[in-house]
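With one protein chain removed, the remaining protein chains of the complex are shown where they sit.
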Amino acid sequence: MHTAQPHKHPNYLLIWLYLFLLTVAELGLAFELPISRNMKLILLLFLAVWKALLVALFFMHLKFERWNLRILAIVPLPLAAILILAVITEHIW
Amino acid sequence: MTTAAAPHAAPHAGHAPMGFWRKYIFSTDHKIIGIQFLFVSLFFLLVGGFLAMQIRWQLGFPGRPMPGGGILPETMAPGGVILPEYYIQLVTMHGTFMVFFAIMPLLVGVFANFLIPLKLGAHDMAFPRINMWSFWTAFLAGMIMLAGFFVPDGAARAGWTSYAPLSARPDLSGASYGQMLWCISLVCLGLSSILGSLNYITTVINNRAPGMTWFRMPLSVWALFITAILGLLALPVLSGAAIMLLFDQTIGTHFFDPAAGGQALLWQHLFWFFGHPEVYILILPAMGMVSDIIANGSRKPIFGYHSMVFAIVGIAFLGWMVWGHHMFVSGMNPTLGSTFMVSTLIIAVPSAIKVFNWMGTMWRGNLHFHVPMLNAVGFVAMFVIGGLSGIYMAATPLDMFIHDTYFIVAHIHYVLFGGSLFALFGAITYWYPKMFGRVMSERWGKIHFWLTLLFYNCTFFPMHIYGMGGAMRRIYDPTQYDFLRPYQPLNQFITISAFLLFATQLIFFVNFWWSLFKGKKAEQNPWHDNGLEWTLPSPAPHGNWERVPTVYRGPYEFSSPEVAEDYLPQTRKLPTDREPVLAPVAGA
Partner (left out) sequence: MHWWLPLKASTFAGPIDGLFIAILIITGIAFVVVEAGLIWFIVRYRRRPGRKAFYTHGNARAEVIWTAIPAVTMVALGVISNHYWVQIKGRNSIPPNAYPIAIHAKQFEWQITYPGPDGRLGTADDFTVRNQLHVPVGQPVVVHLSSEDVIHSFYVPQLRVRQDVVPGMDIKAWFQATVPGDYELACSQLCGMGHYKMRARVTVHTQADFDAWMKQAAQAGTGGTGS
C-alpha cells in the first residue's frame, strides 16, 4: 500500500541502549539530584517525551514512513489529552 | 486422518506436511487460532456461569448450605455455606471471567480471527505468527486468573472494577496474591488484545482481495475493524493502570493511596477510560455479525449500509468521551458530570439508528427463521431493552439513585447476555459449518433459543424492579436490611430462573460438541449467503484459496432483480460486471 523510503536499518540494539541510558538518567534525576520537585517533574517529562520520540521514530519506523502514516500515529493524542484534562480538572476542583 | 475440529489441509504451496503439534496446537492458521479461542472461551463461559450459580444460591437462599458445596474448602464455604469473603470473590471473578475471558475473546478472538481473512479474500492474517502469540498469551492470562482461587488468601475480591484503595491494600481487602494475579493476568491479556488488534487492523487495510473496496466489506468486518482500533488504544490504558496498581500492591508506590499522597479517583478515571471503550468492544462485533445474519435471514440487502458504517464509527468515536458516566457519584467534579451526561445521552443516537436499520432490513423481507436468525432477532429485541435502560442512568440526577443498584446489573446483563451472548449463539451456529464441516442440530438450536429467551427474561427483568426498590450491588446478605427483606421472594424467583437458564445452556454445549462428531456434514453454502467464505469448502482448507478471488459487488445482494436466485455472491461475475482496477496490494 505504501513503501517506506529505502534506508539503512537503524541499529535497534543501539536505540535500546540509548533508551536504557535515558532511563538510568531518569532514575538518577529522580532519586539523587537535589533540585526542586517542580524542576524534577519538568525534566522527567522532557526525558519521557525524548524516549517516546525514539520509540516512535525508530521502533515504530515512523522516521522512514510517509507523512500520512505519521499523521495516523498522532491521531490518538487528543484522546490522551482529554483524559489528562479531565483528571486535572478533578484535582483543581 | 481428520478429527471433526480440523480443516483438512488442501494442497497449498510451500508447506511441508506438519505434525500434530504444529498443525493444531501451535498453529499459525487464523482459522485454527479462532477455533482455539472458541474452545477455551466456551470453557471460561462455563466457569463464569458456575460462579454466577453460586452467587444466585446465596442471594436466593442466604446462609443455607449449597448442594455440592461440601467440596469447597473451609475458607470459602464451610459445610457448603458461602462466606462473605468468598461471596465477594465470586462476584469479582464472575464479572472478570465473563468480560475478559468469555465475551471479549468469543467476539474478537474467535470471529476477528476466523472471519476477517475469509471475508476479505486473504490467505491468512498479515502476521500469522503474532496471531499465534496472541492466542497463547490470552490462554496464559486465563490460567493466571484461575490460579487466583488456589493461592493463599484466595482470589481477587474488589469487584471486576477493582477500585482502589481497596484493591491496593491487602490489609484492607483480605486478598494478597489473588489481587496481584488479577493485575498480572490483565496485563497479559492486554498484550494478547493489542497483538490481535495489530493483526486485524493491518489485514483489513492491506489484505483485501481485488474489488473488495471499503464499502463492499461486510458489516461484521467493519465492526471487527473498528473494534480492533478501540482495543489497540484502550487496552494499554488498562495495562498501565494495572501495572500502577501492582506497584502499589508490591513495591511501595502510592499512586492510588491517599494516605501517602495518592488519589483514589485516579484509578477510576484510568479504569473507565479503558472500561467504556471496552464495553463497545463487547457489543460492536455482535452488532456487525447480527447485521450479516439478519440480511441473510430476510433475503434482503441490509437497510442503510452506509448509515450502519457511520453508526459503528460514531459509537466508537463517542465511546471515548463518556467514561465519566460510571463516576457520577464518585466525588468527581460535578461540572465534568454535566459534560459526561451530554455525551452519554448523545451516544444513544447511533445505537438507535442501528436498531431501526435492522428493522428496516426485515421490513418487506422474506423471513427465514433459521437458528442464527432467531438469535439475531432475539439480539435486537433484548439489546433494545438494555439500551433503553441505559437512558435512565444517563440522566444524572436519576443515576444518583440507580447507581450501584440492581438496575445497573439488569442493564449490564441485558446488553451482554441479551445482546452479545445471543449474537454469539447465532454467530457460532452460522459459521459452524465453515469451521467444522458439519451443521449443528436445527431442532435443538431452536429449543435452546426459546428456552433461553424465556428463562433469561425471567432472570434479569425482575432485577430492574429490585434495583428500583433501591437494592445495592455486591451485597452478601440483603436480609440485613429491613427495606430489602420483602424482596426475598423475588430473589428466589430470579435464582430458580437462573438455575433453569444455566441448565438450558447445556443444550447448546451438548449440541456444539455432539455435532462436531455426529452432526450432518455441511454443504459449501448452507445458508445461501454472499460472503467470500461461502465460496470455499466446508470446512475451509488451510490457506483458504489457491488463487485469491475477485469481488464484483457488496455482500448484501439478496433478492436482486439481476438474477433468479434470491442471493448473489460477491465473487460471481455477471455479464454486466467489469473487472476492478487493481491497486498494488501488499502481502495478498
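As written, the chain order gives the labels A and B, with residue 1 at the start of each chain.
Just so we're on the same page, contacts are C-beta pairs under 8 Å (C-beta built on N, C-alpha and C of every residue); 3 or more make two chains touch, one makes a residue touch a chain.
Predicted model only: the values in this text are computed from it and were never measured.
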**Asked** Which visible chains touch the chain that is not shown?
**Response** B
**Message:** Considering the complete complex, identify which of B:G174, B:G231 or B:G288 is in touch with the unshown chain.
**Reply:** B:G174
**Residue among B:F26, B:F401 or B:F502 that touches the chain left out of view** = B:F401
**Item:** Selected residue (touches chain absent from view) among B:G49, B:G69, B:P128 or B:G159
**Value:** B:G159
**Item:** Among B:V377, B:I412 or B:A427, residue touching the chain not depicted
**Value:** B:V377
**Asked** Given the full complex, what residues of chain B touch the hidden partner chain?
**Response** 84-85, 87-88, 157-159, 163, 165-166, 169, 172-174, 258-259, 262-265, 298-307, 329-331, 334, 337-338, 341-342, 345-346, 348-349, 352-353, 355-357, 359-360, 362-369, 377, 380-381, 384-385, 388-389, 391-392, 394-398, 400-401, 403-405, 465, 468-470, 472-478, 480-483, 486-487, 489-490, 556, 558-561, 566
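In this section, only the chains that are shown with their structure count from here on.
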**Fill in**
Residue positions on chain A within touch of chain B in the complex are 1, 76, 79, 82-83, 86-87, 89-93
**Prompt:** Taking the complex as given, what residues does chain B use to touch chain A?
**Reply:** 205-206, 233, 237, 263, 265-266, 269-270, 273, 320-321, 324, 332-333, 335-336, 583-586
